[in-house]
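Every protein chain except one is present and positioned as in the full complex.
Up next is chain A:
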Amino acid sequence: MRVLVGVKRVVDYAVKVRVAADKKAVDLANVKMSMNPFCEIAVEEAVRLKEAKKATEIIAVSIGPKAAAETIRTALAMGCDRGIHLTTDARTDQELGPNSVAKLLAKVVEEESPDAIILGKQSIDGDFGCTGAMLAEHLKIPQCTFAAAIDFDAKTVERETDTGTEVVSFPSLPAVFTADLRLNEPRYATLPNIMKAKKKKIDTKAADSLGVELNEGNTVLEVFEPPPREAGIFVDDVDGLVDKLKNEAGVL
């Protein structure tokens, strides 16, 4: 089995983002970037498949600026075998949306014909959460989203829902899987692995050379910070609490 994983370069999850002065986007100047946490989980799942001798090759794909090559290197250091970098100057957090990404990934899948495509369930910048589903739709292959566990022998996926998890079966491979938080705990790329990853190959080509129309059909009008949370109040006694819950919050 050959596995393709998508890895996205995003603002590091620990960074407190700021809105740019023109209110058109989040400010990316001098901000620490790293691999989208859900993509890390996708990579980890693929590497575990390789270590369990179920996968023979893992290809890590990233779409983004020059610096996205670092994200691919991280994936290679985690255990992927080679990388494909589709370069673009478009902002991948809002200009290049999930449908464009899905169309680009579909091109790569057609070229590489992997048996499983594992993506993160969403990226923590755009938060769309639909690239995986759109990719499966473009390719007309099965999709199992929000995976908490994947069993390739039984062809089942335990997936996260609002009320717990459900187990679904997928009819065949190739299929698209998207990784949710509980799928696994990703490993760190250690120094020897980071260094050895430099010997692994990354193919680079321009995203707009694939003959895919990159147009989302929507544009970002304004980006603003959420209103600050108002301070809480202390109530004197239980009756006061019940009164507030009943008459102000309206939850009783």
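General observations
In this text, a contact is a pair of C-beta atoms (placed from the backbone, for glycine too) under 8 Å apart; a residue touches a chain by one contact, two chains touch by 3 or more; residues count from 1.
The criterion applied here is as follows: contacts and distances are computed from a predicted model.
Chosen from "ETFB lysine methyltransferase", "Mitochondrial import inner membrane translocase subunit TIM17", "Regulator of G-protein signaling egl-10" or "UBC core domain-containing protein", the protein name that UniProt gives for the omitted chain reads "ETFB lysine methyltransferase". Screening A:107, A:182 or A:200 for touch with the missing chain picks out A:200. Only one residue in the set A:39, A:63 or A:80 touches the chain that does not appear here, and it is A:80.
Per the touch definition above, the residue from A:58, A:108 or A:144 contacting the chain not shown is A:58.
Listed here are the chain A residues that touch the chain not shown: 47, 50-51, 53, 56-58, 77-82, 187, 189-193, 195-196, 198-201.
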